[in-house]
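Here it is, the structure in full.
For this view, one protein chain was removed and the others were kept in their places.
And then chain A:
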Amino acid sequence: MTDRVADLVIIGAGPAGMAAACEARSLGLSVLLLDEQVTIGGQIYRSIESAPTDRRTILGQDYAAGQRLVAEFRASGAQYLGGATVWKVSLDGTVDYVANGKAAKAAGKHILIASGAMERPFPIPGWTLPGVMGAGAGQILLKSAGALPTNPIVLAGCGPLLYLLASQYLRAGAKIAALVDTTAPSAYLRAIRYLPAALKGWRDLGKGVKLLTVLRRQAVPVFSGASGLQIEGEKQVEGVTFTHRRKRVQLPASLVLLHQGVVPNTQLSWSIGAEHRWSADQLCWQPVTDAWGRLGETSIYVAGDSRAIVGAQASAVQGRLAALAIGQRLGAATSIARRSNPLLRELKRHTHIRPFLDALYRPNNENRIPESDNVMVCRCEEVTSGQIRHYVQLGCLGPNQTKAFGRCGMGPCQGRFCGLTVTEMIAQARGVEPSDIGYYRIRPPIKPITLGELGG
């Protein structure tokens, strides 16, 4: 039974999904937007409607800017359903989801996947210990609950989010014991050739410089070019160790936030059998789409970070562009050039800085492909790096076979947290490219659902 019908069903209430909904509504299309979170905004604008003023000030202007988009979305006339977990998307336009403990179906003439990004796994020794979280997780706790670390914390890894969170914590009065930056000295050389293009995105570049200044002014110890990062502890985090300027450094910590960039959440696009390519620049899988985000000859589109990492503003523009293309296909818009041309220019402006960021914050091999054999790769089924290398010795050719060899990727997260690591580990062990290795075959239900919910 189909419970809801719309011209366009959107999955994900972040910048891409909300902007797409607004644009589609302006063309007169009926829109249903489903999101797994209880509140609107995705992760980037998480809890934007309920965050008190002081919290919005702490989080900064880029966060507060989400209010405009949410207000536009609320006024758009799109149907919105939060707390809805999508577990299946079909090529015929049906979307299966669970909300309020009950399974339901929506039918769309078109579907837009705007499922956003997730933090890249950071498989190093000790990363499964309680007290180790993603920097994104720390930021979500701040956005959604106003939660701040009790003790001085250690932030470790690389990428803009790590520095952004550090500055937000400082603004909120939280203490940072150290920022351990794993960006290798060679990364600056690699990035410099993209600097001229990045300068066109000078506003974004300026934000980065400002963040560094904030840290320096507050005298936060920054260990640049750190390598050999490990988490110490038996039952919970007790500290971190790393190599800095050829010396081994040990710092005590009860909370360590790790980060080395974000990657597209591609679970849905894989699950419908869409073609994906390995991005050597962003070191992740990206669904293959046309310029508007359409997956092959299907009626399914992808926009925002679930297509390739572009950031919040570019994601919103991509959402609008996808909605325009869908509107044209449905006959709601005859010529979309007048509306799409300025959007295409805006998209360019927001993505000038991307190649520079990708080159500068390319996570180190040692933090993506564990060198030692004792690192937990599959957190759910507890399969280690050594075991995966052993499977390859025994003849395991790709991620799907690791499931047969040792249940790797078969836990409740369904390979989300080990998929990229497994692909890259097998590629390295076999001396081939990740694109030759491929990914897990992702099948619905793409989130675990209970029989009770299905029957409910």
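Everything that follows uses one rule, which is that a contact is a pair of C-beta atoms (placed from the backbone, for glycine too) under 8 Å apart; a residue touches a chain by one contact, two chains touch by 3 or more; residues count from 1.
In this section, contacts and distances are computed from a predicted model.
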Query: Given the options "ABC transporter permease", "(2Fe-2S)-binding protein", "Glutamyl-tRNA(Gln) amidotransferase subunit C" or "Amidohydrolase", which would UniProt use as the protein name of the unshown chain?
result: "(2Fe-2S)-binding protein"
Statement: Answer key for A:201, A:304 or A:411 versus the chain not shown reads A:411
Field: Options A:118, A:360 or A:396, residue touching the unrepresented chain
entry: A:118
Query: Hey, which chain A residues sit against the chain that's not shown?
result: 36-38, 43, 50, 85, 118-119, 128-134, 136-137, 140-141, 144-151, 235-236, 254-255, 265, 379-382, 411-413, 416-417, 447-448, 450-451
